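First up is the structure itself, then whatever we jot down about it.
Shown here: the complex without one of its protein chains, the others still in place.
Moving on, here comes chain A:
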Amino acid sequence: MKYAWPWELKRSGVLNMNKRNISYIGRYNPRKFYKRVDDKLITKQLALANNIAVPDLIGVVQEQHTIEEIPAMVADRTGFVIKPAKGSGGKGILVITRVEQGRYYKANGQEVTPNEIYRHVSNTLSGLFSLGGKPDVAIVEGLIEFDPIFNGVSYEGVPDIRLIVFKGFPVMGMLRCSTAASDGKANLHQGAVGVGLDIATGKSLHAVQFDVPVDKHPDTHFPLSNIQVPHWETLLHTASSAYEMCELGYLGTDMVLDKKRGPLLLELNARPGLTIQIANGKGILPRLKHVESLKGPKMSVEQRVEYAKKHFCG
């Protein structure tokens, strides 16, 4: 049987796209706060104001005629990332991992000419990658030096940690590891591997690629069954406090671990995907309903994290 019956999915508490859109995003994410997450520049500023660590900002390109200032901007860097401020689904993110004598190389060793960079930024400014094709700005960020603890977990890219935060409670988490198929990006629909994480401990539970369970990384053959994500407590706190920062009830937080700076908030997502359930081998709906049923006084970040660790493990 390749198909599941709807009631089987319902029994397993699987959240689907339509229900997510109507009952969670539509109900808990007020439209007026969207720009706080849809515009990564605003997210960054809000995060800095709330003492949440983020990757360092090299510069912002807002006008077509300033595009050519990029090489000067990144002159003393070993790598950088250009991303559209209003991009979605990982579109339009250009990662340069190596800069040698004014030449730029992607993680897979492929050279990127300055012209290609200019075109990419020009497209970004024209709104090619933004939601609804609106004019955009390009953010140039420092490359994250990823924690060597993840060596082998990820291929040519930074693994990031996605936590779904519902009304401030971290309810489900996963580690997203880039693969050859995902071109160094950690987006699951582009072929990254998703590893479900135990909210209580930060240990891996289950892994998938392209919605199909796997137990080893497809490129590095690293076993994915026994990973322990470091700084787990900080990650939970960062994610949970993002709720106060952007006031969106149903939120996806993407974080990375930097070698020197520890967990950094990469971006927030008001429409987090559903594959996290497959990565965890578990439907998210019971946990969401649990949080919805909670009554009593408002909890602090610490209380929420403690509560989540107690109730949403395994």
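Following the convention adopted for this analysis, a contact is a pair of C-beta atoms (placed from the backbone, for glycine too) under 8 Å apart; a residue touches a chain by one contact, two chains touch by 3 or more; residues count from 1.
Operating definition for what follows: contacts and distances are computed from a predicted model.
Missing chain, UniProt protein name, picked from "CRISPR-associated protein Cmr4", "Carbohydrate ABC transporter permease", "Protein-export membrane protein SecF" or "Inactive transglutaminase family protein": "Inactive transglutaminase family protein".
When you scan A:37, A:208, A:227 or A:308 for touch with the missing chain, the hit is A:208. Taking the complete complex into account, A:127 is the one of A:127, A:152, A:223 or A:262 that touches the chain left out.
Listed residues A:33, A:105 or A:118: the one in touch with the omitted chain is A:118. Considering the full assembly, A:17 is the residue among A:17, A:294 or A:313 that touches the omitted chain. Within chain A, the residues in touch with the undisplayed chain are 1-6, 8-12, 14, 16-19, 22-23, 27, 64, 91-92, 115, 118-119, 122-123, 126-128, 190, 208, 211-213, 277-278, 281-283.
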